[in-house]
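Next up is a structure, given as structure tokens.
Moving on, here comes subunit A:
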Amino acid sequence: MTARSSILDRIRIALANREAVSHPGSFEGWRPFIHSGNPTEQFTEMFEKAGGEVVSFKTQAEASLWVRGFVAEFDKVSVGKLAQGRLNETVEPREWIEATDPSEVEVGVSLAYGAVAETGSLIMTPQDGRRAQLLPPVHVVFVDQAKIYETLCEGLLALKNEIYPGDGEGRSLPSAVGLHSGPSKSADIGQVLVKGVHGPGRVVTVIVESK
Partner candidate 1 sequence: MSSVNPQRYPKASAQALKDKPEVRNTVTNSTDLANKKRMAAYQQVESDTWKDWGRDVKSHALTHLDQYLEQAETQLLANGAKVHWAETAQDAQKLLENIVLDHDISSVVKAKSMLSEELGINEHLEKLEVLVRETDLGEYIIQILGDRPSHIVGPAMHLSLEDCQRLFHEKFGTPIDGSPEILAAAAREALREEFLAADMGISGGNFLVAETGTVALIENEGNIRLSTSLPRVHVALVGIEKIVPRLEDVSGFVQLTSRAATGQPIGNFFSLIQGPKRDDDIDGPEEVHVILVDNGRTRLLADDKAWESLRCVRCGACMNICPVYRQTGGHPYGWTYPGPIGAIIAPGMLGLEEAMPLPYASTLCGACVDECPVRIPITELLLYWREKAVEEGLTSAIESAGLKAYTKAAEQPGIFRAAGTMLRHIPLGAGGRALPILSGWVKERSAPKSSPKSFMQQWKDGIK
Partner candidate 2 sequence: MKVSLFATCLGDQFYADACVDAVRLLRYAGVDVDVPRSQTCCGQPAYNTGRRPEAIRMAHQTLDTFGSADYLVLPSGSCAGMIRCFYPDLMKNNLEHAQALADRTYELSDFLVEVLGIQDLGSGLTGKRIAYHHSCHALRELGVCNQPISLLKNCGAEVVTWGADEECCGFGGLFSAKLPEVSAAMADRKLDTLPDVDFVTSTDGGCLLQLSGRGNRRRLPTQFRHLASLLWEGIGS
């Protein structure tokens, strides 16, 4: 008898006379605040409250220009695979967007799948590169305004229902999804909040209003 069958058997015996409880269904009242109806505003408020920074631009070109200026202040930069496409809008030289080991840079640039307003979260997927999202102390993230979802439920369902290119086996989610809701923080040392242990201590969301 395998451990698996042994455990499942014990569960079935335990539940034999237990009254089943039905699933209460989706809970719509998750929204904690009266929404202004503007997910972008709410995302910004939540993200900033958590210690993150938010900037917004009308076009990708403007956003990319700003990010290039931002990262130029730092020694080395790594850019996620998906973010590279965005960063490359119209402007030429690509030498500094080459793959750099994210463990050796000061700033990383990523593209988020989307964002969630009610929790102030960025939805990060692995195709962009997880190391680039986690190792650099400063993290810059593009997100399209159209992909800012009101609730976490909506955001995750959107992710689940989008068929990933290259996946022919019906797997709905990527290998790993990370929701990042601000800079890394800990209060383990004497209950005092510190940032940047161990993920990025500074996160800047760059909202692109239209593609």
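Selection rule: all candidates are chains of the complex that A comes from, given by their letters.
Here is the rule we use: contacts are C-beta pairs under 8 Å (C-beta built on N, C-alpha and C of every residue); 3 or more make two chains touch, one makes a residue touch a chain; residues count from 1.
Since we're looking at a predicted model, the values are computed, not measured.
> Touching subunit A in this complex is which of 1 or 2?
Only one option touches subunit A, namely 1.
> So in the complex, which bits of subunit A are touching candidate 1?
2-4, 6-8, 10-15, 17-24, 26-27, 29-30, 32-33, 46, 50, 80-81, 103, 118-121, 126-135, 151-153, 155-157, 160, 165-167, 169-192, 194, 196-200
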